[in-house]
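Apart from one protein chain that is not included, each protein chain of the complex appears where it belongs.
Right after this comes chain A.
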Amino acid sequence: MEGLNLNQKDDTPGTPEEPPKITYAREKLLEEARRSLAAEGQHDRKGISIVVIGHVDAGKSTLMGRLLYESGRLDEKTRRANEHGSSKAGKSSFSWAWGLDGTTEERERGITMDIAQQSLTTPHRQITVLDAPGHKDFIPNMISGASQADCALLVVDSATGEFEAGFDRGGQTREHLLLVRSLGVSQVIVAINKLDQVEWSRARYEEICALLRPFLVQTGFHPSKTKFVPVGAMQGVNLAAREGDDAKELNEWYSGPTLVDLLDILEAPTRDITAPLRIPVSNVFKSQGSGIAVAGRLCGGVVQVGERLRVLPGDESGTVKSIEIEDSSVPWAAAGSNAVLYLTGIDPVNVSIGSVLCTPADLVPLTTRFTARIIVFDIQVPITAGASVELYHHSRDVPATTVKLISTIDRASGKVIKSNPRVLTKGTSAEVQIALRPTGSTNIARGIPLESFAVNKDMGRILIRRGGETIAAGVVLDIFS
């Protein structure tokens, strides 16, 4: 850290693009960030990010599209264009969803395939919204979104049989909740949607709440951090307000908060700005000028314009030309922010989704083998030593093997129950050793950036999937470098 003396004298002149100057010395920058984060919410809004999750077709995108419109983030012109476009495509019921489902494929199929990031403001919060796909096949993208979020908004379809389909074994309501909890999300708002389809039945609403509550507790969500809200996304009932004819039936029995009321009181998590800078890259695209744009959430530290960043894996570095948060240009960004960094002096080939940006003085380690403490999900086929799995870490997934089953562990006491177990069955806690499988023709696995949970929580969480099913979640204990 000491060696990283970020002041203007150190800035090497003469590069063609003329790199932007660094404004703050590191200590000054930290002070500035600290002050500004502490003041957050007093005069301006607290920043927070939320991932929208739930079974396919629950109405996640419709809800967000409608909410963006009501909060003025989606203008009338775009709304009309979407209405026109979707009805021309014979998909008029997806008109609101088109606000987030932007690709041709998504629109043609009426299915979200990748995360859509938008921003939203409530009276006291500046919210980054990550609309996740509900379809099973796109869980990798959903995981990428969930690992960039502080909170979750679960949308469930209340229509007869539909809630059940999503909540049954194999439904995404369950898997998504497990995934976000395993990725560190502890606050969840449950929006019970499509109540118009069940005549705004209070009994149905309560039935669904009652079914979800025990599962949420069992999954590790504290009841005080779990909120329920009845909504009708399509008609915009109880999103920002509960007015007009459409809301009449709901108003007869519900007088609680609207969705926006609940969003407005979400707690902002603490941000570790003194930790080494880590930005797992979730998207790379061409910027308008020269250079590239890199999107990601800061998992620690602060970054400012003018700083030189290293990309791992690889030897490439680039200079931060500008930083954008929620579409506005800012001089620096701190842990917890979802930022877009414009980099210059860098070969785009060497930056990809899954790379991690850090400061040259404090590099994230690369590893192909590590031990982890995992919890095995509700699986039918037990995990064996040598099982072929996929390892998920932020926006990256790689083939891996559970090379060693070290021990099973009592979850409450942390004591070893059995060393070298033959298999791991559902519900067990265990310590395992995981190795990446070789990729490409070299037969040597390439290291990925990973840190132990003790060093950086956000960099130390992993998920394990097999055959399209999440089989375990865990934290990294030790890496072998």
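In the analysis below, a residue touches a chain if its C-beta (ideal position, glycine included) is under 8 Å from a C-beta of that chain, and two chains touch if they have at least 3 such contacts; residues count from 1.
The working rule: contacts and distances are computed from a predicted model.
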Absent chain [UniProt protein name; select from "E2 ubiquitin-conjugating enzyme", "Casein kinase II subunit beta", "BBSome complex member BBS1" or "ERF1 domain 1-domain-containing protein"]: "ERF1 domain 1-domain-containing protein"
Candidates A:T104, A:T270 or A:S413 - the one touching the absent chain: A:T104
Among A:L37, A:I50, A:A116 or A:V320, residue touching the chain not depicted: A:A116
Of A:E70, A:E324 or A:D362, the residue in touch with the unshown chain: A:E324
Contacting the left-out chain in the complete assembly, out of A:A38, A:A210 or A:V349: A:V349
Residue, one of A:L277, A:C299, A:A387 or A:I406, that touches the chain absent here: A:A387
Footprint left on chain A by the chain that the document does not show: 102-105, 109, 113-119, 135, 137-138, 140-141, 282-286, 293, 295, 313, 324, 327, 340, 348-354, 379-382, 384-388, 390, 396-399, 401, 403, 422-423, 425, 437-443, 446, 465, 467-469
